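Yeah, one chain of the complex is gone here, protein chain that is, but the others are all in their spots.
As written, the chains take the letters A, B and C, and residue 1 is the first residue of each chain.
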Amino acid sequence: MIIVMNSNAPQAAIDRVSSEIERMGLRPHLSSGKFRTVIGAMGEEGLLDQNHLASLDGVEKVVPIMKPYKLASREFHEDDSVVEVGGGKVPKVKVGGPHAACIAGPCAVENEEMLNKIARHVRDGGATILRGGVYKPRTSPYSFQGLGLQALKWMRATGDELGMPICVEVMDTRQVADMEPLVDCFQIGARNMQNFDLLREVGKTRKPVLLKRGLAATVKDWLLSAEYVLSQGNRGVILCERGIKTFEDSIRYSLDVTSIAVAQQLSHLPIIVDPSHAAGKRDYVASLALAGMAAGANGVIVEVHYCPSEAQCDGPQALLPEVFKELMGQLRQVAAVHKREFAEIGEVAASA
Amino acid sequence: MIIVMNSNAPQAAIDRVSSEIERMGLRPHLSSGKFRTVIGAMGEEGLLDQNHLASLDGVEKVVPIMKPYKLASREFHEDDSVVEVGGGKVPKVKVGGPHAACIAGPCAVENEEMLNKIARHVRDGGATILRGGVYKPRTSPYSFQGLGLQALKWMRATGDELGMPICVEVMDTRQVADMEPLVDCFQIGARNMQNFDLLREVGKTRKPVLLKRGLAATVKDWLLSAEYVLSQGNRGVILCERGIKTFEDSIRYSLDVTSIAVAQQLSHLPIIVDPSHAAGKRDYVASLALAGMAAGANGVIVEVHYCPSEAQCDGPQALLPEVFKELMGQLRQVAAVHKREFAEIGEVAASA
Amino acid sequence: MIIVMNSNAPQAAIDRVSSEIERMGLRPHLSSGKFRTVIGAMGEEGLLDQNHLASLDGVEKVVPIMKPYKLASREFHEDDSVVEVGGGKVPKVKVGGPHAACIAGPCAVENEEMLNKIARHVRDGGATILRGGVYKPRTSPYSFQGLGLQALKWMRATGDELGMPICVEVMDTRQVADMEPLVDCFQIGARNMQNFDLLREVGKTRKPVLLKRGLAATVKDWLLSAEYVLSQGNRGVILCERGIKTFEDSIRYSLDVTSIAVAQQLSHLPIIVDPSHAAGKRDYVASLALAGMAAGANGVIVEVHYCPSEAQCDGPQALLPEVFKELMGQLRQVAAVHKREFAEIGEVAASA
Partner (left out) sequence: MIIVMNSNAPQAAIDRVSSEIERMGLRPHLSSGKFRTVIGAMGEEGLLDQNHLASLDGVEKVVPIMKPYKLASREFHEDDSVVEVGGGKVPKVKVGGPHAACIAGPCAVENEEMLNKIARHVRDGGATILRGGVYKPRTSPYSFQGLGLQALKWMRATGDELGMPICVEVMDTRQVADMEPLVDCFQIGARNMQNFDLLREVGKTRKPVLLKRGLAATVKDWLLSAEYVLSQGNRGVILCERGIKTFEDSIRYSLDVTSIAVAQQLSHLPIIVDPSHAAGKRDYVASLALAGMAAGANGVIVEVHYCPSEAQCDGPQALLPEVFKELMGQLRQVAAVHKREFAEIGEVAASA
């Protein structure tokens, strides 16, 4: 950690910072320039209390040198991590490194028949993991909040029938115990990225966790949230970029592909993109999914909904099954540029 | 709600939107301009599914006319709400309308003696409600996470002794039941502003809720979160502006006083400011507190920490007791411009 | 335009808005709902003064329906525009529709020899247009400000020698006349995107204009700036996305690929990406360039600098020539997904 002193900090203030650094078990290292003194704290930076140092008299700013997360960092684990989703009645699907994965399904599970129909469509289109919401995070208390445990049981049955692991969002610490035996992968939504109790609770399970990035979170914040899960002993974290708030008012969120490149340099964790919840318009889903894979993502999570002749699809961002299938073909082409491959559902089952 | 059609939307698409509006129980109202058709949906807008309408063919955009929150809106309740914090052994403190309140105390409760000492300082300085963290939301899993229930009991004892209601942050739905009998006011932190299960859970209690604004939330998002609490029957919501993320990198967050003016026009709920957690530097706390009151806030929440001779204050944003006292004098002057008044601790006790 | 009245607006206020709409030459169209009145203004929206309407008593908000730009919109010109850069001694390079183009060169022109060397490298790597800064927009008055007209003459000579059109940034209205005969394409930097006098001045020339997006501009703002150029009669506008400000502090700017998809839906103008100035780190340039093309861009503009054995490359974002060449191969693969093709320098010359 580097402590920059004010240009007019007296010697007593400099001495005080030095002695505090020593008290915390590190060695202070002074550099007195023409204009100000800079103090380096050499040793295990984690021992320092940055807030306390910043509160001392004469301190202008404190610049950390080490990364504040450890288990999530590429310095701790140099190679790309590969997370396995599934097992038991359903095959294990690999996500990470050269293994790209497509997770698809409806936004919310509305009934068993619709779920089964969509699940077959996405499996035929090339998805290997099934998604579907049973608890819905809604900004308005008056919106549909999901069907809960009943819908989760339909997800489990459908996944088992079709040989697809299932990925389902958890919203409350009190849901974790009920959900753990039923899901193959927990999903943490963007608005819960810093719900620290929830992160700890899923960290205590041994099911993988798909961790969406908060809508205004930095990559550092995101990796610190991953660290909450990892630090509980659960090493199966998959990062998911789903768009950030920007000033653009013609769409919902902006898929931030720059963060994919940054996160992959700083961390070994696999990262996928969610183009459906980013812009929130069907027309943009393909472009954004392709951009995410081109930036280096390890896969995508996409909303798909079929269209019975008498009704329009619900959800302005859901893809029609045939559009989804075509997109999968293009995604395979782009993944190849980075030597990544999407498994076929048959291969996955065979390798299980 | 107004549905703007694409410039080349066919008649069939226009008819389809109209019939969907009728199916939901409203009346469609077409205006065919030279360039495009605009459809107004007349009636109870809450009956409409905006997402569904946006997903229909030929729809360019959907513009809601009504506000998505109701109980929080000034249209529902024209006059300023006044929320009472306290009761029982401690006096009731009014927040809202002409009643300004100052909530103060340490960031985190570290031990009972320190708490008692700081509590006396803030009461002497002019605060009427005591704050203090017992569960701490920390971005890093390796940081101090608070002392929990033990510290809460110290808060209760100190509040009772000094005649100050207490305000304490809740982080997890599982803490609500234990905390409810001990606190006078729940605090919901910025990172939990959209933790919807937690909002519902405190909404089921009858203790007031101090709801901090999320770091990238709009006023609409914030009022929708307030609506979650209100819709459970708890009418004691106090909004708290505590800074938003901006591009300014020399401070932590930027206190957004514009949102105070906006929230007060849209909502009847009282609103206070937290200058300590905004910029994160002691030097800026007074300016920001004054600016918040000048913009029209109903009070402040401030961190205070005494400084024993042998140690520096912890927390780069905590005020020294004597600085806090001086600030209170300035705040009273600014409050007077808006005909608001901070109660003295004696008055509050007498009126109880 | 739609005018939403306050819920308690009196009839006189409604009448007044209606008569103002009529005075401006449009027809008012009232929809009186249960809660408020909404007034549609039917006709040529451009005749309305939105600011004036918003200032009338009882008006809650004014929602424009038409787009504020015309010549830049896809409604005005349905097919993708193709802009030709070059002519005379150098070949014409097409940008737009199926024609992808790569613009490359040094950040700033430092001397003629270095320029010539880099130009040969980028031509060999696959670039067909040469870039190089002669006036540099620098945030600090003490930084290198470019070599000016002399460097521009070296650019012209190098372009002519190698058969590459040149693209050079203009910063001041007073430079336009001198530059016009020498450049093949003007570049407007992000910080000048709303320098309206400069936009008008290059709009009066007949050389194409590469218009970078401002660092916090919406797509609408960007297209309005394009409209400034187009409205002067210059139809050769190429949009360039170069990154936006976000809260991510580990990079300079975030390349916003979502805006590419949005801009291509709203406008017929070609759009390219600048991955070098976005993140500002060499390591990220390839990922971002690929992501931009995958999102649907019509090309890239990249900084390249050779590395003599005795010196490091200047500029943390410049690519080495061999890395650039490899990237071009990957870009061709991704462009193929969208049926776009980068011309080879030979083809361009032959078709000239």
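Quick note on the criterion: a residue touches a chain if its C-beta (ideal position, glycine included) is under 8 Å from a C-beta of that chain, and two chains touch if they have at least 3 such contacts.
In this text the structure is predicted, and so the values were computed from the model without any measurement.
For the chain missing from the display, the contacting residue among C:Ser7, C:Asn116, C:Ser231 or C:Gln265 is C:Ser231, taking the whole complex into account. The chain that is not drawn here is touched, among residues C:Glu22, C:Asp124 or C:Asp172, by C:Asp172. Contact with the chain that does not appear here is found for just one residue of A:Glu44, A:Asp178, A:Glu322 or A:Glu341, A:Glu44. Where chain B meets the missing chain, the touching residues are 216-220, 243-244, 246-251, 253-262, 265-266, 278-279, 283-284, 287-288, 290-296, 330, 333-334, 336-337. Of the residues in chain C, those that touch the hidden partner chain are 16, 46, 49, 51-52, 54-57, 68-69, 137-142, 171-174, 191-192, 194-200, 215-216, 221, 224-225, 227-228, 231, 245, 282, 312-316, 318. Counting the whole complex, the residues of chain A in touch with the unshown chain are 2, 4, 7, 29, 31, 33-36, 38, 40, 42-44, 63, 65-66, 75, 245, 247, 249.
In this text, only the chains that are shown with their structure count from here on.
Of all residue numbers used at the contact between chain A and chain B, over half are used by both chains, marking a mostly same-residue interface.
Of all chains, C has its CA centroid at the greatest distance from the CA centroid of chain B.
If you average the Cα atoms of chain B and of chain C, the two centres end up 41 Å apart. Between the CA-based centres of chain A and chain C the separation comes to 32 Å, rounded to the whole angstrom. As a whole-number value, the distance joining the C-alpha centres of chain A and chain B reads 28 Å.
Of all residues in chain C, those that touch two or more other chains are 247, 249.
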